[in-house]
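One structure is given below, encoded as structure tokens.
We show some of the complex, not the whole, and keep each chain where it was.
Chain nomenclature is as follows: A, B and C, assigned in order of appearance, with residue numbering initiated at 1 for each chain independently.
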Amino acid sequence: MTLTDIAAPSVFETVESEVRSYCRAWPVVFERAAGSRLYDEDGRPYLDFFAGAGSLNYGHNNPVLKRALLDYLADDGITHGLDMSTTAKRAFLETFRATVLEPRALPYKVMFPGPTGTNAVEAALKLARKVTGRQTVVSFTNAFHGMSLGSLAVTGNAAKRAGAGVPLHHAARMPFDDYLDGQVTDFLWFERLLDDSGSGLDHPAAVIVETVQGEGGINVARAEWLRGLAELCRRHDMLLIADDIQMGCGRTGDFFSFEEAGITPDIVTLSKSISGYGLPMSLCLFRPELDLWEPGEHNGTFRGNNPAFVTATAALDAYWRDGALRERTLNRAARVERALLDLCGDDAATGVAVRGRGLVWGLEFADGERAEAVCRRAFETGLLLETSGPRGEVVKLLPPLTATDDELDEGLGVLARSVRHTAGRRAA
Amino acid sequence: MTLTDIAAPSVFETVESEVRSYCRAWPVVFERAAGSRLYDEDGRPYLDFFAGAGSLNYGHNNPVLKRALLDYLADDGITHGLDMSTTAKRAFLETFRATVLEPRALPYKVMFPGPTGTNAVEAALKLARKVTGRQTVVSFTNAFHGMSLGSLAVTGNAAKRAGAGVPLHHAARMPFDDYLDGQVTDFLWFERLLDDSGSGLDHPAAVIVETVQGEGGINVARAEWLRGLAELCRRHDMLLIADDIQMGCGRTGDFFSFEEAGITPDIVTLSKSISGYGLPMSLCLFRPELDLWEPGEHNGTFRGNNPAFVTATAALDAYWRDGALRERTLNRAARVERALLDLCGDDAATGVAVRGRGLVWGLEFADGERAEAVCRRAFETGLLLETSGPRGEVVKLLPPLTATDDELDEGLGVLARSVRHTAGRRAA
Amino acid sequence: MTLTDIAAPSVFETVESEVRSYCRAWPVVFERAAGSRLYDEDGRPYLDFFAGAGSLNYGHNNPVLKRALLDYLADDGITHGLDMSTTAKRAFLETFRATVLEPRALPYKVMFPGPTGTNAVEAALKLARKVTGRQTVVSFTNAFHGMSLGSLAVTGNAAKRAGAGVPLHHAARMPFDDYLDGQVTDFLWFERLLDDSGSGLDHPAAVIVETVQGEGGINVARAEWLRGLAELCRRHDMLLIADDIQMGCGRTGDFFSFEEAGITPDIVTLSKSISGYGLPMSLCLFRPELDLWEPGEHNGTFRGNNPAFVTATAALDAYWRDGALRERTLNRAARVERALLDLCGDDAATGVAVRGRGLVWGLEFADGERAEAVCRRAFETGLLLETSGPRGEVVKLLPPLTATDDELDEGLGVLARSVRHTAGRRAA
């Protein structure tokens, strides 16, 4: 930074709101991106192990998707479509049915609830309440479901919740898998509350769950726990909502992260990587018998983001016609796990816990300062990493699924050096 | 529709949720669009007097914006940027400051609250509550502010509200301009409640207002009423939030619809036409002293929709460096008004009321059936029009600001014929 | 106060909470009471124009009621009865039916909701919500319905509301009679909201109203306005709840204060003077078709305050077998009105407005300081008076209905001197 810079703060500092966040951790101006790398305006490359918080599973500006998008735009395809029928939407629906729904025998209806994850969660909550006539939705400790008022009520983070400025209601909290001491029977508390008419828990409309809590600190639910939850929902007549916004679209290997557990949620939310190109898009899927919406009962201006439909269709075509991506991701999962365990050894010694599945992994440090120091050091060495968890104590790895083996090794190498570099130091 | 069609319902009917709405009024599949026209897959053109519910003020696939967008994408510009600093965002901020803020001496900070209007409203409400430490927000009869839980609470429509499935709180309703009998002094009730500590109105954090209620039925607030409201807010220490999502970006002539009244709201929401190309984007603007956000206190995956920043920048450059578009819109306003008054004569005779400002106009019929019939007839004749108002009784005109005089005349002609065609008939 | 007193603050100051209120205005220790007078421990008499905030319509320790009570207690009658059947309750129900319900052809069922007014209001609100399946209850500006959370939500006073410590919901506020400028048509705003599905008013379960707002400042609704309200409720399928806790039991002449208007509310709450002896008791009355309670769905330990049933029965027997008390009260109303108008002349000159009905009257001063000064002066001269209204600006007169003509004249005389004494002075 030169004297001139000091004299003239950037437009980000003078005009953009103080609410901005990631740009503080990565104080450069990005200009270009391709595959697994971003480039700042000075041309410096950054290996991206953040992938738009899971929105870029197929990498930046994936050439297959890019081609489809440029063609569509060049031909004056519809860009803004509200919920009109368009050829782009039809192609998406047909491809989604052919590549995602039919192969998995999922009967879901597809709703376009608005282009962001929180739109999808709001729609899912509305529908669950409408269908059941009940109001309480159960969510889990350290859940993250979005920042609009309905989604925030089922989110755990205290600082985000405080931002609401009003009390958040109609939600009840349960312990996520392995939240307590490792001794307590799964769902002991939850089922006791449901069985006991004096418990004070109003019968819930639904349970909303992430199979892996990304923002919450890469907390991985066991398949067995997810099956127990699905069974509990069935037994107690509660709808099960899987929020697969961050973990869907192949992040854990399967297209849906809940496939491994062999469960079929009643409602599923998808967003982030569904468009495949970083364009805003989200879906709310549900069993057809739940489709009790009145026309227009939930609406929104940008539900029909047709350019996103185009890239989404191209991504499904390119990656989900067969099982290759899934297999590759699962292979890489093993490779990453090995590397991280090599790095951290057993926690007892290093105090670092390793958790993950597919291509989402976390290293839990003793405190947020250390995790932040690791990310800062990684950034200085050209690797983008972010923290998560309630105290920011978890370094989160979300590389593009399309990263090459070399890129993966490169990133894991930088990470290892950053961990070692920061050992025994306090964050500056 | 042929027998084959009957035998094979479309993917929209079999896979897409029943919540879909506009596509029911316009039962064709759109493929392409340019300027003021959409084309269905059979190549049939439709003159668009709906403009993406106000999202396409510069027309479909505006060539200036298209060029900028194609170049950006071709060059592998950042698409997905969360809230990282990018060259595209910097260009947008600088251009927005130069073309919008500085010429109007507006000191606003700019927040990217997520890419949709309801994200911006949620952020505005959060900030107003955080800054004041109060919770109640006053909104107006027939207001529409969005479909997520926070925005829905300040929205009037009963059917939309019922969709929430939970009670909606922290909002108080006041009569919009000219809501009562035309005799009652402006703000009589509102101010009485504020002045009286026994009134039961908890001191509001803020008032949220649309200068012209689009979804509510093209209800146009007088400049004098808006000034009265701003003055009331000042006197009673309430923040004034102008929701300019549909009426901003030149729809009424000026860039902001409240400029005519000479007021400066404390918080402004913008969306719909801000990207100019139909791409999801929204802004929340506020006085710098209100910028008390903690970093990351409100976040969201698609805040940094960089392709939208690119088209937004191009649109500001092309249309807001001078006053030409504003002037043209105001001229057209007069032309449209004349045509509509010619059509409807005095209400007493035709029972049709004409209301509007800039290039947003409404024809209020006695009931929703007639208004729907007019729109159906217009559609059959190649013109897209929608209804609004609590009973769908208002035919709404939102032509692109860039429509040619011929297009305007053509549309008004179809409208006139549709009105006459449906006179004396009941909707089928 | 002597030096000793100063050295030893009373147990009220050292042990009782700061929340105590009336004892601050009347800093003596009361010991005994009979008829219209209280006596402090030094034997000094105070003429009581407050009557336990309307709980002592038949005076203090009314000898007829006292006899019945002493006999009952001496004979070991049941004191505490939950909701068991007792001879005392049977006598009350039979007498209430014979003296109150049957003569007025009122078909009400009788519920014992707990012994205080706020218990009755809570029960009324619960029942209205249960029966209609709706949640919003409309109440009026300056309404006072009680201090528990449900009742407080329909109460207007800002300081009381703030005491809740949580936001108060499920209530909508409408202007009480003559709240606005005297020009606005009755129920213009209310009916407009009900008629308009875009108004944002969720269809109310019920409307709760006081015919004369006591705590709110002795605001008297016209019979015509009450009839309009009843008609509005009927037309829009809302239950009408008359809160007759302070104004019932003959305070306005008739047993129920709404009789004058010729209306029959769906639900009525009674308390304060129903036991007649100042003992805690309340009733919730409702049309039989609304009696959808499950056994025990609302309960409470002190619903069956049998000593109160005994005095209540004695009071009904003594005062409501014929129309004598009613007639006497109406005659006195005229006498009091005349005296107050003589005192205050026309408001224009004195700045004091006179309002009232039956034996509840108010003098509205320009500010609370003056009204407080009047009450203080009256106290010094041996008359108990209290203020009401949002700013404490109204001196409230609630003499026992059994006060003699001499007592009435005496009190009015002290009041007149107190008003004159404080003219032109600031409260100390």
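Quick note on the criterion: a residue touches a chain if its C-beta (ideal position, glycine included) is under 8 Å from a C-beta of that chain, and two chains touch if they have at least 3 such contacts.
In this text, all values refer to a predicted model and were calculated from it rather than measured experimentally.
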item	value
3 chains shown - copies of the sequence in the complete complex	4
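Criterion: only the chains that are shown with their structure count from here on.
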item	value
Chain located farthest away, centre of subunit C as origin (C-alpha)	A
Busiest interface, counted in C-beta pairs	A-B
Centre-of-Cα separation between subunit C and subunit B, whole angstrom	50
For subunit A paired with subunit B, centre-to-centre distance based on mean C-alpha positions, whole Å	30
Whole-Å gap separating subunit A and subunit C, where each centre is the average of the chain's CA atoms	58
Shared interface positions of subunit B, touching two or more other chains	135, 159, 169-170
Residue ranges of subunit B in contact with subunit C within the complex	135, 139, 141-143, 154-159, 161, 167-173, 175, 179-181, 183-185, 188-189, 192-193, 196-203, 216-217, 389-391
Complex interface listing, subunit A residues touching subunit B	10-12, 15-24, 26-34, 38, 41, 52-53, 55-56, 60-61, 66, 69-70, 73-87, 89-90, 93-94, 96-97, 101, 109-112, 114-119, 122, 125-126, 128-130, 135, 146-151, 153, 159-160, 162-166, 169-170, 205, 245, 271-272, 277-280, 284, 286, 291-302, 305, 307
Residues of subunit C that touch subunit A when the two form their complex	166-167
